[in-house]
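Removed: one protein chain of the complex. Kept in place: all other protein chains.
Showing subunit A:
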Amino acid sequence: MEFNSIADFLDMGGYAFYVWLSFGVSFFALIALLASSLRTQKKIKQTVQARAARDERVKAASQLENTL
C-alpha cells in the first residue's frame, strides 16, 4: 500500500479532484454503455414477443366463424 491512511488515499497527494473525476466519469461511461446495450436486448425481446402474441390472436380470430 502506497498510502498511510484512508484520508491519505482519498486525497491522492493533493490531486484528489482530477484523479477521482477521471475514474468516476470513466466508470460511469462504461457502465452506462453496458446498461444501454442490455436495455436494447430486453426491448428487442419484448417487441418480438408482442408481435408473436399478436400473430397468435389474429390466427385465433380467423378460426372463428362469426366474423366479418
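The definition used in the following text is that contacts are C-beta pairs under 8 Å (C-beta built on N, C-alpha and C of every residue); 3 or more make two chains touch, one makes a residue touch a chain; residues count from 1.
Here is the rule we go by: contacts and distances are computed from a predicted model.
S.K.: Unshown chain, UniProt name, "Heme exporter protein C", "Biotin transporter", "NADH-quinone oxidoreductase subunit A" or "Electron transfer flavoprotein subunit beta"?
M.R.: "Heme exporter protein C"
S.K.: Using the touch rule from the top, list residues of subunit A that touch the missing partner.
M.R.: Touching the missing chain: residues 1-3, 9, 12-15, 18-19, 21-23, 25-26, 29-30, 33-34, 37-38, 40-41, 44-45, 47-49, 51-52.
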